[in-house]
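Taken from a larger complex, these chains appear in their original positions, while the remainder are omitted.
Chain naming follows the written order as A and B, and within any one chain the residues start at number 1.
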């Protein structure tokens, strides 16, 4: 199994997992952008740093905003779905799958998750977001099945 | 260390980490099931897709529900506890522990987390959920201790 870490499959895993992790990481600055442009903060010290000089202004700034909450739900969905892909995908890459099989899984997952974020943030009408979420879950389950089929030690 | 990736210990890590990641991933569809059967949504486009035709109906559907929130807290607790297990468990497996030691850690962790979800969702009276959470944290700390004891480079 150890030579598999040098393989094209591992390189493909490395490429796609970096891409989806960067996509997930970018949701943080996006939340920050919405918080700053809409003056919606979760901490009094943030409100103060963005011009809320007295108690009243700070209270006004510390509210929830539908757009900020939308970005946060999108980020949370990424955490819930991209992280299992990273873990199971690594194990899948180490089982030595065909390069074409591996690429099929990685490409569909990355495409589905990028589409999911677009569908969440615009937002597109359902079921576009729901379907892209299901595709991502399906890819992860397919990889998990192949990992467990390749060998188990319970 | 590189031959360790071919070992029985690594196979055991692969098996148990896939199982707990799948368990975590399944909390997503479970949340979706509760949202759809109870008509509780976080996004207006979801309410619309589930039969809320006008603004009033959408507002009625966009609320929080104790059962949905319970599944979401259970999912969040999985994110907070299973992910450190995946990361630290991989490093622990690569330090070359005895198979029996590794299996002991992995089995207790997987059992504790599956019990934790059952205790959260039924729910069972406390301290059943609290204790299963502590067992999971304890296993992760034990593995982290062995990783750092096996070698450090600060």
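Everything below uses one rule, namely that a residue touches a chain if its C-beta (ideal position, glycine included) is under 8 Å from a C-beta of that chain, and two chains touch if they have at least 3 such contacts.
Small disclaimer: the values here were computed from a predicted structure and weren't measured.
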Where 2 copies are displayed, count of copies in the complete assembly: 3
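Quick note on the criterion: only the chains that are shown with their structure count from here on.
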Complex interface listing, chain B residues touching chain A: 2-3, 5-6, 8, 10-12, 14-15, 17-18, 21-22, 24-25, 27-29, 42-43, 45-46, 48-49, 75, 79, 83, 86, 103
Chain A - residues contacting chain B, complex: 1-2, 5, 69-70, 73, 79-81, 83-84, 87-88, 91, 94, 123-127, 129-130, 133, 137, 140-141, 144, 147-148, 151-154
